[in-house]
Every structure is written in C-alpha cells, then in structure tokens.
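Missing here: one protein chain of the complex. Every other protein chain is in place.
A, B and C label the chains in the order they appear, each numbered from 1.
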Amino acid sequence: MNSSFFGDMLQTIADRGRALLAGRNRRVSGEARTATLIERCEDLLSGRGEASGTALAREILIDFQRLKTGERVGFFEALSNVFGPDREALRAACEDYAREPTEAAASAVHEAAEPRRQELVRRLNLAPGATAALVAMREQLLDSLPLRPDLAGVDYDFVHLLSSWFNRGFLVLRRIDWSSPANVLEKIIRYEAVHEISDWDDLRARIDSPDRRCYAFFHPAMTDEPLIFVEVALTREIPDAIAPILSRERTLLDPREATTATFYSISNTQRGLTGVTFGSFLIKQVVEEISRELPNLSTFVTLSPVPGFMRWLAAERATDSPAIEPGDREALAHLDSAGWQNDPRKVEELRAVLGSLAAYYFLSARTKHDRPVDPVARFHLGNGARLERIDLMADLSEKAITQSAGTMVNYQYVLADIEKNHEAYAEAGEVVASNGVKRMLRPEKARALAAQP
Amino acid sequence: MNSSFFGDMLQTIADRGRALLAGRNRRVSGEARTATLIERCEDLLSGRGEASGTALAREILIDFQRLKTGERVGFFEALSNVFGPDREALRAACEDYAREPTEAAASAVHEAAEPRRQELVRRLNLAPGATAALVAMREQLLDSLPLRPDLAGVDYDFVHLLSSWFNRGFLVLRRIDWSSPANVLEKIIRYEAVHEISDWDDLRARIDSPDRRCYAFFHPAMTDEPLIFVEVALTREIPDAIAPILSRERTLLDPREATTATFYSISNTQRGLTGVTFGSFLIKQVVEEISRELPNLSTFVTLSPVPGFMRWLAAERATDSPAIEPGDREALAHLDSAGWQNDPRKVEELRAVLGSLAAYYFLSARTKHDRPVDPVARFHLGNGARLERIDLMADLSEKAITQSAGTMVNYQYVLADIEKNHEAYAEAGEVVASNGVKRMLRPEKARALAAQP
Amino acid sequence: MNSSFFGDMLQTIADRGRALLAGRNRRVSGEARTATLIERCEDLLSGRGEASGTALAREILIDFQRLKTGERVGFFEALSNVFGPDREALRAACEDYAREPTEAAASAVHEAAEPRRQELVRRLNLAPGATAALVAMREQLLDSLPLRPDLAGVDYDFVHLLSSWFNRGFLVLRRIDWSSPANVLEKIIRYEAVHEISDWDDLRARIDSPDRRCYAFFHPAMTDEPLIFVEVALTREIPDAIAPILSRERTLLDPREATTATFYSISNTQRGLTGVTFGSFLIKQVVEEISRELPNLSTFVTLSPVPGFMRWLAAERATDSPAIEPGDREALAHLDSAGWQNDPRKVEELRAVLGSLAAYYFLSARTKHDRPVDPVARFHLGNGARLERIDLMADLSEKAITQSAGTMVNYQYVLADIEKNHEAYAEAGEVVASNGVKRMLRPEKARALAAQP
Partner (left out) sequence: MNSSFFGDMLQTIADRGRALLAGRNRRVSGEARTATLIERCEDLLSGRGEASGTALAREILIDFQRLKTGERVGFFEALSNVFGPDREALRAACEDYAREPTEAAASAVHEAAEPRRQELVRRLNLAPGATAALVAMREQLLDSLPLRPDLAGVDYDFVHLLSSWFNRGFLVLRRIDWSSPANVLEKIIRYEAVHEISDWDDLRARIDSPDRRCYAFFHPAMTDEPLIFVEVALTREIPDAIAPILSRERTLLDPREATTATFYSISNTQRGLTGVTFGSFLIKQVVEEISRELPNLSTFVTLSPVPGFMRWLAAERATDSPAIEPGDREALAHLDSAGWQNDPRKVEELRAVLGSLAAYYFLSARTKHDRPVDPVARFHLGNGARLERIDLMADLSEKAITQSAGTMVNYQYVLADIEKNHEAYAEAGEVVASNGVKRMLRPEKARALAAQP
C-alpha cells in the first residue's frame, strides 16, 4: 500500500504542488527531521493550515514516510506529549464541572479534553491519498506499542477517528471476480490469511468459477484497497472439509442448483484498522446480496478454523483437567508423534476422543471473562451465528494440524435467529449450538453443562 | 432530498428488511411515537444494535421522518437529556484528573465526557441512505435552535460528527455540465443562492457553453447531492458587472482564448451542514483543475456581492459617522427614492460618493471583533484572496440595489500570495487590497488608515 | 444532434487536427465547394486516405455540414454518378458469370457491383463523431429523395451500411430515468412523437415515478443519442384510455403490486435511420428486462393509436362500401360536426357504430398487399402481438379525434405465442385477435370473415 500511496503522492506533487514545495532544503540531517515535522504539524493546526492546508498535509505525510524507525517513534512521542489536550484548560473545565455539572459544563469538558492530535489527524486527511497514509501510520504506531505502552493514548485517538471515518455507512460492498482490477486482486492474494493463495492461477480457481463468490468492503477514499473480504463456496451440502472446496479438480456446480453458501475464509487486510470492526456487517450483507441473486439458497454457514484448540488441549493435558477422561490420554499421546495424521489407526483412535474434547472446548471451556476460549467462535457467536457442526480431520494442512489437529467447525447464520442468538451470547455468554454438537459431549459433561445456571 | 431518501428507504425496506420489521404495530398514537423512538435508540446502543443494527437504524430514521414538529423537538430533547454523557462517570473522571493530571486521566475524561448521542448518531449512520437523513435531521434541529437554545449541545455534537465525516479528504470534485444527471442539475437550479436560475433553459445557458464551467463537491455517501457548487465564467478581462455574464445573448468565447476565470456564484446546498466549511477548498481546487485544462488562464477572480453595504451605510447615516463627509449626504439621499438607479443624474451623483464609501466600508469599517463588516469579504480575505476592485452599478437586480446599491467587488486569488494574505488577515485583520481600491479612499481616510498600528 | 456533433467536431479539431488542417483556404466560393469535397472524397478512397484518413474524413464531414441545400444535392449526385461501381469491371464480371456461373464468379460480380460510395462511407466513419454525422447526412438525403428519385441507389447503400452498423447485436438497452444525463433527457422531450411532452416537469412525471419506466436503445458510437425509446406504465389492469396514464394527479402504484406493463408510446428519434428497424427488438427486450425486475407482471400490452382509421372511414363513407350499414350513416354524420366529442348524445350514438366499424377496419379491411390498413397494426401484428381490445373514446386530444375519432387499441404480447402469431400473420396475413374484438364485428361480417380461405 505504501508503494501505491507513494506513487500517488509523487504523481500528485508533480502535478499540483511543485511550486508550493520548492525552495525547501530536503537534505536535512536525520536528527532534525522529526523536529521539522513537528513544526509543520503546528503550522497545519495554525492559520497556515487554513490557507494552504492541502499542500502542507501532503508534505508532512511524505516526510513521515521517509523517517527511520527511531525517528517515527519520536514523532509518535510528540503526538503524545505535544499534541495532547490543553492541560490548563482541561483542569479548569473539570473544576467547573465539579462545581456545577450542567450539560454545558460537560460539553466544555469534552471539548477541552480532546487532544489536539485529533484535529491534527483530521487536517492531515486533507491531502490526496491521505486516508491510506494515515491507516499506514497507525500500523506503524501499532508496531511501536508493545515497547512503548505510553503511546496508548495516541492509539486511542487513531481508533476513535478511524472508527468514525470507516463507519459501516460509508463502506461499499463489491464483488471480486476475474474482471476486477489486477491491483485489487493482488491484494486478495497477499492478504488471504486463512487458506493461502499461492499464485494467480490459484486465485482464479477461487474467484472465477460459477460456484464461487468473493466479496469485499471498500472505502471510497481507498478505492483499490479491499478492507476485508470473504470467500464463498456454493454447494449442495454443508461441507465438512476444506480440501474439496480448494481443489482445482472439483466438478463445477451450476449455481442455481446450490442450496448452501459456505463462507470458508474471511480476511482483514488493513492491520492499521485493527479494532475497527466490519466483519459482522460483511457476512450479513453478503447473505442478503447472494440470496437476492440466488433465491434457492437456504443455508448459510461457515467452514471455520479452530485456532485455539491445540493450545488449550496442551494446557489441559499438562494439568489434571476434568475435561480429559483418564482413558483419553493414551489416544491423545498420538498427537505428540509427528505425522500421526498419516497413520489411519492413530487417526481412528483420536477421532473418538477429539470429538468430545472439541465439544467440551466450545461448550464448556471458558476464558476468565466467561467467554468461549476460541477467538473465531467468539466472533461468530457474537454475530448471532450458532455452532452447527464439528468437523474432525477437516483440514490436513500443516498449520491446521498444529493448531487444531485438523478440526474445523461450521457456524450457521439463520437470519431469523441472529438477534436472539446474539442476545443469548452477549448477555449470558451462552453458546448456541446444534443438538449434534451437544450430543458429542460425553454424557456427564453434558449434564454438568445443563446444570449451569 | 427527503423524498429521494424516502424513496430509497421504502425500496430498501421492501427488498431487505421486511421480515425484521414485520409484526410491529405502526399505528401508534402520536404521543407514544417519540417514546418508542427513544426506546429503539436505546436498543441500538445496546447489544441488539450489534446484531441487527442496520435494520434498527433504518427503522429509527424512517420513524423520525414521520414525526410532527413538536414530536421532533421532543426527540431532540431526549438526545440532550437522555443521551448525554454518563454524569457519574464524568464526575469521577474529572476528580481523578484533578488529583493527577496524567495523559491517561485526560483520556479517561475525554471518553467519559463524550455524550452517548455521538455513538448513537454513528450507529444510525449504518442504514443505507442514512448520511443524507442525518444531515436532514440536523437541518430540523437548526430550525428548533432559536426557540430552544438548550439544544445547543446536541447541535455541537452533530457538527462534530459531520465535520469528521465531511472531511475535505473524502469529498469529490465533479464538473457539472449538460451531461450531468437531471437529479443533480435540478438541485443546482434549486440551490443557486446568488443569482437565481429561473428554469432549465436558464440552467443550460449557465453550464452548457464552452466559456462556462460549474464544479461541485460531492460526498461518496450522497452521490446525487452537490454539497457546494461554484459557477465560473471564462473571459478575457476581469468583469465589472453581472448582467453581461448572465446574458443569454452574449457572444461565446473560445475557452482557449480566455485569460480570466471569474467565480461569479458560490452556493451551499445543505443547510444541515451549516458550520462545516468547504468553500475555500472548492475555490482552490477549481483553480488547480481549470488551470490544468486551460493553461492560458492567468487571472482568477470572483465577481461577488456586497451584502452588508447598505445596512452598514444606513447605520452610519443615522449617526454622526466620521465615514460620511457632510457633502455626501445630499447624494446619499437619492438612495431613499425608489427607482433612483433609473435616473442617470442620481446615479452620476451617487457614483462619486459610493465609491469612496465602499472603499471605507471594506478598508476601515470594523466589527467589534476587528474584522471587515462584510461577510463575503471575511470569507474571501480569510481564504487568502485580495480585494482587487470595487464595481459600482454592477448588479441592478432588486436584491442587489437593496443590499449594496448595485455595488459588487472582485476578489482575486493569486496562488503565490494566498498564504501570505491569509496570515496578514488572520493575525492582524489586515485587508489586503489593490492600490486601485486604496486610491478610492478619500485622502484623509487613507492617511488615517495608514497611521493605524 | 447536429449542434452536439458540431461541438464535438470543433473541439476535436482544436485538440488534435489543427496542424493537419492548417494552410487550407476555407473561404472558397460556394460553387467550388462541392467540387473540392468530391476531390477530397477521392483522396480518402486513395492512398492518402490510408495515411491520414481520420483527419481527412473529419474535414469532409465538417465541410459537408457547411454546404447549402443545393450544394448538398450536388454532393449526393456525385455519390450517385461518380462513386458508383466500376461499370467496365461490372460488365466483365457479369459476362463471366453468364458464361460460367460458379461461386467464384458470383463473388466477383458481387465485388464489382459494390458502388465505391460504400467504401467511401466506411472510410468517412473513421472520424470521431462520424457515425452521428453520417446518420444526419442520410437524413438530408431523405429530404432530397422526393424530388430526386434518381438518388435512390445512394439511399440504398446508406441503408445497407447503417443496417449493418446498427445491427441489434451492437445496441445497448438503457433505462432512462431522472438520474439520466440531461443531454439524453432533452432528446426524449424533443423526439416523443406519440403523446407530446411539454416541458421538464412533464418529462419528470413520465419517467420519475415508481410506476413508470422508460427504456431506450443506444449505439456505442452515439452514446448520448437514444435511437428509439418506449414509455411504460405499470398498472393493475389493461388501460382503456390515455388520459389517466398521462395525468400528473394520478395515485402512484407500488410497482410490486402491478400486474400489467403497458407500452403507451414508442418513438424513433433518428429520421436518418428510417428503414433500419429495432422497434420489435426493443419491445421484446423490455418485456424480458421488466419481468426480471418485477416477477409479478403477467400482462404486457400496448395502448396504441389508430392513425389510419378516420382516413379509411372517410373513403368508405364516400363510396357505397359494404363495411357501412345503411343505418350507420346518420350517426357517422356526427363526425363532421366539430366538437362532437363534447356532446354526450352524439358520442353515445357513435359508440354503437364506431365499435363495429373499428373491428371491421382491423379484421376485414385490407391493403392491396392484403395486409391490415393500419400501419401501427401492421407493426405489432408483424411482431407477433395480438389485437386484444378496441378502446373507444380513449384519446380525446385534437390529433386523436381527427385521426381515429378518439379510438385506441391494446395489442398484447404473450411470449409463448409470439412466434405462432407472427407466422400466422406473415404467411397468411391473418390478424390474430381476441374473441372480444371479434364479437364487435357485426354477425354477418363475422360470418364473411370466417368464410375466407
């Protein structure tokens, strides 16, 4: 993205801004750059910004891109320290409010508490291509956060502004297919996070068959950047394994004969938008879109990974966990021998055990916040889906064997139940699951679960 | 806009939302409506909003449109009282900050001080067509404000959000011409605020000649609503009257022979966006755009009204103002006789006097904030233009005779001077004017002006 | 169209062709112009055309536009005489074929018989905007034909080429609505030939209601010129009068509740394309399009004028026609008194008579080619529609009273019967009509009709 943004920038400067930028000596010493940048940010917030804001914002964003890592952190520090709220004004507003807590006083506090960097970022967005540049800037901020937790306030403000700008109401759903622009498609290849796309032929197999669909959200200010995309397979049954879906040799299905739409991959593309969520909107809107096109579709499910299963199981095996029956441990030991998935006997023995453990993992295991352990489960259950089926040995890729011993699951979206399911989950942490999944639980565990308040 | 929004809404509901909306009795009594609406707003802010936010937001916006005036004010009241900040949390955050004014404490204050209605409005924006509906809602809020100053806090939040959403970086400049969609053109007819467009033929004369241009800013979420537009005449000289520009009988000019682009009308279309400014960006971007297309253009000026001149002059005449020389009053008395503009002798006598008074009005008269009295002057000078020329008897329409005795002015935009001019104005209130304008000032006034600090 | 074409031309020349056209003295005497033009046409057909054909074609088309009427006829004469086939070659080819009628000899005859003007027109089409210019040229040729029947061969070649270029496979169906470009809409206003559109408000009432549709065919080389358009009303019954459809006060119908699509106006826009037919394709494709959008539609009819009825009736009345019963003549005499349509008694008496006469006009009256007398009937019956209903007093406009005593008819398109109906009509001249229409025929006429072979 940087490169494309940079291309745009250079082009744009060339076209429009030359005169404005001329005469500035750009070969300043490394140390001086951050200082200069901060000065210009002050200019942008001042009157100069009103007169020639666009050119100034452009300059700042380009110069920021040229900073080295350390200099960038220096710039973020300045955002934190120099572009915070006016402390004196804030203290006064707080005191006023303490004295008389009126609407107006609350408003005054809110205004005084707004860090100056918010307005700064709004003005930086004046430049052409700036939105993408600011998302990239936030990505670099995220890189710094682990070592510099003191920059959390800056990040908070980025998330605040980006959430407002990337409001669902401004996003545009577009179908991605073989007639989409190459610069969009290459990002699908690059960003696919669930089931890797190896090259253009692989991509084509995914999006250019009559029984496959791909949709993405776009923001009008970043028209060649898909923000999140979902890949869909049209099938006649709920699939229980990923290989037949990804296979290039499969028999094509006439889409009008499909009954089931399977969402088998959802990927966010912009790390700089972490914390700004649109996944749930995407699934629901694609369900609407695809139903209109193909009225015969009646079932909408995912085929999802279970990324936390093995990590959780390892922890349970390491302790005297009630989740694991004494008799299970022998079979589970197979997991420790590399290549077990190629040994039919081991697979057979594990199947019996893994099914009930996976059911336990989803239905009974809990985080300290009393939520399911699996992050993907939290996402779909939070969206109002229900856990429809557990598919053992469904993904034999290296990654899936390691993460989940090959286990995948289907979450089902039933429009009429979404709200109810969501509320059950949101209010009581309840995992809405099919009877099939519940029956996989060993009887005594099922009883224990039923006995929970 | 409402009607088009409504059309969209009805269509969309029909298509998508039927099931979700079914079963609700929509024939509630008038009094109950506001209450129900507020309830749904609470739903939208709660978990329900996360599961089926789009449908809920749509419902609320449609129901709001159906409210009668009184009910609407009731709804705004609720936004003010019920959807303000959490007062308890805010008090606590303020106390924390008072105790220890850290970055984090300031952040906490800011978060606690944010009224819940901001998040509510963000979520309302989920619905298709919502952005236009929210702009319309704010227009109705503006209608209530004069009688209900207590709703100012609600308005503040609308402006805050709309400013963020309508950031210049998201606006798209589009040329308006005879191949533009009719639903856009009808808005140009409707919203032209400076020199009325009487019908489609009149519109065509304005936008479909080779020596005329019209540009507008659009927001991606309101694609058939121009937000602000400017009309441009390409000429060979700086024009000193409006009639030749508007005349349908004028000789057409080959645009490649034009040297001057005259901005003779700028109109905002969305009253609901009052306070969100993009006029200055529009002019500058059109200058860039049009220069690229027609490299021969070297002069960029406005032909602008002087809306405050007669009001100011009446006030001066009513007092013993130093602005008016004793000898002027006889000529000025002509202004009180209707139709003076048709009497060549009166016009002649007034010309001598009005010129120097207009120069005084621009260069010496000041508001209590030490700024020029004329609002249009404040706009262009604040943008970095300079006052190039005063044109007497330049607009003989009823409106202009009343407002300015027919006076118009040219503000000139010289790209290289914009920043400097802006700073002179912003910092010292200085009115950058041509020597020609300065010379219109009577010598003693000019001396007085020069002597000012 | 000329003006827009001219605009394009001038623009294009300005942009591209200046150098190529420079140095030519364009102020030649009127008489010399045609000669010069013909010379350039020879150039275009020669080598020069291959090297710089585009510029040359442009020149010729522009110069043609500047010719005066007489000069144009001179140019068409040249097309006829100078740009015919090579007579010597044709004679030789004919002799060869007479000697030995092989495939190859036939091919050689065809090649030799092709007038040089066909290749000339193909090369003229190289210029930007040329297709529209050539359609306009043919329009002017049509104007000359009545006085100059010797130009028929030139017209034959124009039709041949235009039919090939405006092949249905190249036309694009587009919906026309209030978001269509103004330069397209103004042509709808201008070209509506059946029920006049008085102004933009009138247009809007026709195309911007949820229960109205308008579709047009466009050619990719003339993107702002609708070639033919049809106006459709969505209703719940087959309409029997035009006024309720055109009324601006009617109650709007939710399109999803409509069962019937009524084609109430079809207009060709390009007189220069006379003889190139696409009306039948338009109706059928709109039926498909609109059915997809609104699956509830089950009935597709026209509400059509009967332009030949009164002319035919006058002729019958002037003779001792068997079509007219002796008792009818008294009532028919009312038609001769202006304003009869406002006298309820006269209307009443005429109704009884006109119905059976109209049925006779459609079912029994015949041209010398044994086809129905009414041209609109020939069009729709030839397309495979059937005559569904005769509507008396259905159009009270001046024009309709004069043409048809206010009579209109509904032709119905039933997809499953189109082919069968067409064949019945094409092979046997059979008028497929509903029983209702047949019953309007007086018994003895009906018997006579049934007795026909």
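Just so we're on the same page, a residue touches a chain if its C-beta (ideal position, glycine included) is under 8 Å from a C-beta of that chain, and two chains touch if they have at least 3 such contacts.
Keep in mind the model is a prediction, meaning the values are calculated, not measured.
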{"item": "Chains on display which the left-out chain touches in the complete complex", "value": "A, C"}
{"item": "Sole residue of C:Val109, C:Leu185 or C:Leu354 that reaches the chain not shown, by the stated touch rule", "value": "C:Val109"}
{"item": "On subunit C, residues whose C-beta touches the chain left out of the figure", "value": "15-16, 19, 47-48, 50-54, 80, 84-85, 87, 90-91, 94-95, 97-98, 101, 103-104, 106-107, 109-110, 113-115, 122, 125-128, 130-131, 150, 152-153, 156, 161, 163-165, 167-170, 172, 220-221, 280-281, 284, 288, 292, 382-384, 415-416, 418-419, 421-423, 426-427"}
{"item": "Interface with the unshown chain - residue positions in subunit A", "value": "7, 14, 178-183, 185, 199-200, 204, 210, 224, 254, 256"}
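Operating definition for what follows: only the chains that are shown with their structure count from here on.
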{"item": "Graph class of chain-chain contacts, one of line, ring, star, complete, other", "value": "line"}
{"item": "Innermost chain, taking as reference the mean of every protein Cα atom displayed", "value": "B"}
{"item": "Gap in Å, rounded to a whole number, between the CA centres of subunit B and subunit A", "value": "39"}
{"item": "Shared-contact residues (touching 2 or more other chains) in subunit B", "value": "none"}
